[in-house]
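What you see is the complex with one protein chain gone and the rest in place.
Let's turn to chain A:
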Amino acid sequence: MPLDTSTYSLALLRVDGRRWNELRRIHAQIRTQAAADGSSYLEMGHTKVMCVVTGPSEPGPRRGGAGGTGGGGGVGAGGQSKDAEVVVNIVIAGFSSVDRKRRGRGDKRTLEMQSTLANTLAATLHTHLFPHSQINISLHVLSQDGSLLAALINAATLACVDAGIPMTDYVTACTAGSTSTYAANDEGADPLLDLNHQEEQELPGLTVATLGDSDKVVALVCESRVQISRLEGMLAVGVDGCKQVREILDQVIKAQGQKMILDGTVDKGTGLNDMDLD
């Protein structure tokens, strides 16, 4: 049921007290699972996801023969291909949203997200370095409060970095919305950054994923009706948000690297002598 956010125009504050260009709190960790090749945990507000990366490794036995019918979105042709296949599997926990919903394996929305993630990551991971192999990315959604796809992309990026898979740059994602409904053509509508569940339900919005510091859009998903004139503002705010997210993820990675050097887990590289570790 749509809620009422029409109070926005009064104080220019959103339902959770943010201004239009504010992200929610992002908390991220990498190397959360010791046994995995790469792993991460990411919170964007109340959206919480975990990611585990296995691989690149030899592709396992094919289930039913088809490229990821059960497992979901796979890109590349696995065993025969010159590129590594990226297989994504998303599990949405039953307790993750307010109403407990049972989602089967064949849920189309999940399948679509799996395929989006696989294609997004395949565009940035250097899959040509690992012929005849498979990169398994498994994501678990623990709590949902909007911007789910964005959180999944960010978590997968972190886990891939942790797994040490060569990639062009970070792929970061966030959502953007607009305060006007699709019918209203009012010019005063503000774009909004990082929608929560409530806003996602009643306002038009889109998810945008960009590559590193550039304005290059890897994935763009808009599922609501919106005036074409709103798109430019929403996209600009979204791309800007992705850059902010990138900074945050970069800090997480650097902090972990520093910690590993201080712990003596890895040797301090020669180029790092002048780096301040304190």
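Some observations on this one:
Here is the rule we go by: a contact is a pair of C-beta atoms (placed from the backbone, for glycine too) under 8 Å apart; a residue touches a chain by one contact, two chains touch by 3 or more; residues count from 1.
Everything that follows uses one rule, which is that contacts and distances are computed from a predicted model.
The UniProt record for the undisplayed chain lists the protein name "Exosome complex component RRP45", from the options "Exosome complex component RRP45", "Anaphase-promoting complex subunit 4 WD40 domain-containing protein", "SKP1-like protein" or "Phosphatidylinositol glycan anchor biosynthesis class U protein".
In the complete assembly, the contact with the undisplayed chain comes from A:T116, out of A:T116, A:N136, A:T175 or A:Q256. Checked against the full complex, the candidates A:Q227, A:Q244 or A:Q258 give a single residue touching the omitted chain, namely A:Q227.
Of the listed residues A:V91, A:L142 or A:V217, the one in contact with the hidden chain in the full complex is A:V217. Annotation for chain A: contacts to the undisplayed chain at residues 64-69, 73-75, 77, 106, 108-109, 111-112, 115-124, 182, 206, 210-211, 214-229, 231-232, 235-236, 239.
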